[in-house]
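Here you go, one structure.
What you see is the complex with one protein chain gone and the rest in place.
Moving on, here comes subunit A:
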Amino acid sequence: MPKSVRTITSAEDARICVVMVGLPARGKSFIAQKIIRFLSWISVNAKSFNVGQYRREAGALKPTPDFFDMDNDNYFVIRKQAENNAIKDILKWFSEEDGVVAVLDATNSTRERRAGICEILKANKIEPMFIESYSDDESFILRNINEVRKVSPDYSEQDPEMAIKNILLKLQKYEKNYETMTSELDGDLTFIKLVNGAQEAIINRIKTYSESRIAFYVMNLHLKPRCIYLSRHGESVYNVEQKIGGDSCLSERGLKYAQKLPELVTANAGDANLTVWTSTLKRTHETAQYLAYKKLQWKALDELDAGICDGMTYEEIEDKYPDDFKARDDDKYEYRYRGGESYRDVVIRLEPIIMELERQDNILIITHQAVLRCIYAYYMNVPQEESPWMSIPLHTLLKLEPRAYGTKITKIKANIPAVSTYKEKGTSQLGESVTASKASVRDIITSIAGDK
């Protein structure tokens, strides 16, 4: 390939640093985490740098509200040092690890501070993109304060009332010096200002497609609590025959899972209203058939297309297409079946689903192994080297609760036996041989786990 031929567009040559702006308890970390999750998922190398974390590492573990007083010289040094260390690491990450989008998660509350950041970034050929979360809505702020109290290490051992009082005091200290972004004074910067969620949004100087994508994404976010349930279809005839792909019906045991599913869902969701999303393939329809909720089918949720290998067993593939078989094991995320799809292809077609999921409330998705791995990877930040190798067993319901700092996951087994469709690297045999090291890589699901 000639040197000047590149695989990315010129518009994406730019490295972006998203600089969060906003008072404490405005959902900055939530937005920062979400951006990272989304970008990593579409294979953009992205990382968040939380200044609070640096401050804690610099020795201020459980700071009193006074710590955040701008006029307090002693503490000012520590805060400044934490900020500088975060930026230093961002620059290092861009140059040493080919970073594409970094997020600087801090208050960055003064214009002077932001100008300083801009200068450093631009000197290093990194495009600053500011995202301000602004709120004057008391209920919005209180909800966030409560969330911060629960999840921030700063308040983890404090009495809840005390913690809320301290957060409010900290807020006051910041409010004194806070300068919100305006197009009059900050017109030359690329910024998005979200007012009370996204009731009003000011979008200034978007210079690349990548920036517009980040902006579109954050405009779809909401902070209301909700649950997402994920399940594979019940065991299918092809599963039993160890064949991949196809559009077969459920096996007898698969039907049993379908019959039990309503009970499993009710036990966990109570009488909350759900919408069921399935793929357009029979086995997901049959699995959903006994659920008494509104059901929608999406082409985008169809299983990874195995192309010429559709309907074969792994043994047959290894036999007929040994090179392909090996190539897939070597790079499962990128390998595209002849005339079929790769995991990357699946992620691209799932993007509208993810946008819609962000906008919706409670959803139950019944789909296929590869598609579930992709959706799961988005919510749990699983890197793409690992996500295609995750074990997602049949006849198991997963409950995801997206929260500000991570996603809580619960694994609910139906206790109906099914074959294993898990294939380890380097073999055409199915089933999970429990070698301790590998199990830890693919079996990321534990009964309850945050991803932070």
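Quick note on the criterion: a contact is a pair of C-beta atoms (placed from the backbone, for glycine too) under 8 Å apart; a residue touches a chain by one contact, two chains touch by 3 or more; residues count from 1.
The criterion applied here is as follows: contacts and distances are computed from a predicted model.
A chain of this complex does not appear here, and its UniProt-recorded name among "6-phosphofructo-2-kinase domain-containing protein", "DNA sliding clamp PCNA", "Multifunctional methyltransferase subunit TRM112" or "Ornithine decarboxylase antizyme" is "6-phosphofructo-2-kinase domain-containing protein". Touching the missing chain, out of A:Lys294, A:Lys320 or A:Lys413, is residue A:Lys294.
Among A:Gly27, A:Gly52 or A:Gly246, the one in contact with the hidden chain is A:Gly246. When you scan A:Leu142, A:Ala201 or A:Ala267 for touch with the missing chain, the hit is A:Ala201.
Counting over the whole complex, subunit A has residues 1-2, 4-11, 183, 187, 198-209, 211-213, 215-216, 219-220, 222, 246-247, 273, 275-278, 280-282, 285, 288-289, 294-300, 305-308, 310, 338-340, 348-349, 352, 355-356, 359-361 touching the chain that is not drawn.
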